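Below: one structure, written as structure tokens.
Missing here: one protein chain of the complex. Every other protein chain is in place.
The block that comes next holds subunit A.
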């Protein structure tokens, strides 16, 4: 009883912290940067991280199995993994990390989605069906979700890279129109857009700006590559341990079950990404496009298959609420 109350309290704390952090993010987005606000953002994220950790541990103790048995729990775990990715650079480097601008919102959105009303029906299921009672549950699901988190984050970096690259074209279009119309008062606006476009805010001449821009692109490119490689390892281990588990529980290590097929497709897409990276000419935009496709595929694999409610992997899917 105490534990379930604690769980409630932690859920509420983390959810209200998340709401606060979102509001702060919006403020920093619209109003210019305030240092104090940024610090409190960080603190908010840390508090949320610990309350989610507490939430997961409480569920673990209360239900006596790892909280990964249904969609709600795996979503919470996904957002926990994203928080983890957000926290790691904080521990290693004290400096402000530009990557956190991507991790923070994605962690928040995942958690917001998990806690929102859509899935409330499922919060209390809490028992394990026979097929899930195995040591492999921990290994397989945690590896898969960690892999999803890392791959999602890595491909989000690539998406950012694409946006930055693409934005240049937009700006060029703006510039052309500007020249065409020859209206000087538009200029300040274009200048403003340029300024917003470059995360490194700099009003200095364009060459310096281009330097920062290309450096940022290079960084994004590199980090998305590293994070995706890491996620790929988790995904590989997750799929393989799942195959071993399937051989224990279902009698065959590969059934071409929809979820398995889509996990394989995800794996293939990111294998293609890693191969494209080996060719120097295809780095940057080309590999980023592949990563973007991978980003969509992960969501199909993670949600789409459960939405259809087909196959052997339909634990804790949306159809559960219908029964």
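Basically, a contact is a pair of C-beta atoms (placed from the backbone, for glycine too) under 8 Å apart; a residue touches a chain by one contact, two chains touch by 3 or more; residues count from 1.
Following the convention adopted for this analysis, contacts and distances are computed from a predicted model.
Trainee: One chain of this complex is not shown here; going by its UniProt record, which of these names is it: "ResB-like domain-containing protein", "Queuine tRNA-ribosyltransferase catalytic subunit 1", "SMCR8-C9orf72 complex subunit" or "Clathrin adaptor complex small chain family protein"?
Mentor: So the chain that does not appear here would be "ResB-like domain-containing protein", according to UniProt.
Trainee: Among A:3, A:61, A:88 or A:129, which residue is in contact with the omitted chain in the full complex?
Mentor: Within the whole complex, the residue contacting the unshown chain is A:129.
Trainee: Tell me which residue among A:49, A:80 or A:223 touches the hidden chain in the full complex.
Mentor: A:223
Trainee: Just checking the interface: what residues of subunit A touch the absent partner chain?
Mentor: 125, 127-131, 133-134, 136, 219, 222-223, 225-226, 229-230, 232-233, 236-237, 239-240, 243-244, 247-256, 258, 261-262, 264-265, 267-269, 271-272, 274-280, 305, 310, 312, 314, 320, 323
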